[in-house]
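To start, I am sharing the structure in question, which I have written as structure tokens.
Of the protein chains in this complex, one is absent; all others appear in place.
Right after this comes chain A.
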Amino acid sequence: MNEKVMRNHRKRQTIIFSIIIIVLTYLSSDITNFNIIHGIATLPEAVKWIFSNLFINGETLERLPKILEKLAETILMSIAATTTATVVSIFLGIMGSKTTGTSTALGMFARFVASIARNIPVVAWALILLLSFGQNSVTGYLALFVGSVGFLTRAFIESIDEASLSAVEALRATGATYFQIVYKAVIPQCLPQMISWILFMIETNIRSATLVGILTGTGIGYSFDLYYKTLNYNAVALVTFSIVLSVIVIELISNHIRKVIL
């Protein structure tokens, strides 16, 4: 009996929940004049267009060296932005973590900086920095750098907080100084997670770098934008394909590194 009541109750909950979702979906599409049926109906058309226009032919392959050069520029910029951001984030992370933080004021400062850097999207950062630095790779680098600092600081604070306090206590009892404790007990414990986050950040930055490049006119994003606006869709296909391929390769490499260090 009891079981039956519970099952009925569960059923009613599911039905109510489904109705709410359907109503919400209908209302929002109605308000925005978006027709779902129409959207789905045009899907085959879109796919057809993609296959008829976005393919790589022999002519576009001639542009490959130039595209690869731009791609390398983007990848290197992403890595540079991540590594420099890492240095800053380690200090902010140590300041911001409860385990290693020395004063609440510094901790608040670190978390505040991280929060601002993280909560403004990278694209917005790129547009803001564009005004003061102009269309060049420095702008793109800075946008990625700021975004990375925000994210990595947050991740490092979490990693350091998770590290066990027991070794810290033991080192404190031997008379070790603050920095000795940080370097000998805290960092060794959270290094694998930190490296994992750094690799993740490099992957993310390569993806964002494409978008940022469209805005700042640098790297692979600029090539994409250029070919797109000159209606050279075959070249666009090649650029997209090379980005996808490089992201996958980077992901595979970092997965392998993760496996080795963890």
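Here is the rule we go by: a residue touches a chain if its C-beta (ideal position, glycine included) is under 8 Å from a C-beta of that chain, and two chains touch if they have at least 3 such contacts; residues count from 1.
Following the convention adopted for this analysis, contacts and distances are computed from a predicted model.
J.: Since a chain is absent, check the UniProt entry for it and pick the matching name: "Sulfur carrier protein ThiS", "NADH-quinone oxidoreductase E subunit", "ABC transmembrane type-1 domain-containing protein" or "Phosphonate ABC transporter ATP-binding protein".
T.: For the chain missing from the view, the UniProt record says "Phosphonate ABC transporter ATP-binding protein".
J.: With the full complex in mind, choose from A:S115, A:N136, A:T177 or A:T230 the residue touching the hidden chain.
T.: From the options A:S115, A:N136, A:T177 or A:T230, the contact with the absent chain belongs to A:T177.
J.: Just the residue numbers, please: which parts of chain A touch the chain that's not shown?
T.: Those residues of chain A that touch the unshown chain are 166-167, 169-180, 183-185, 188-189, 191-192.
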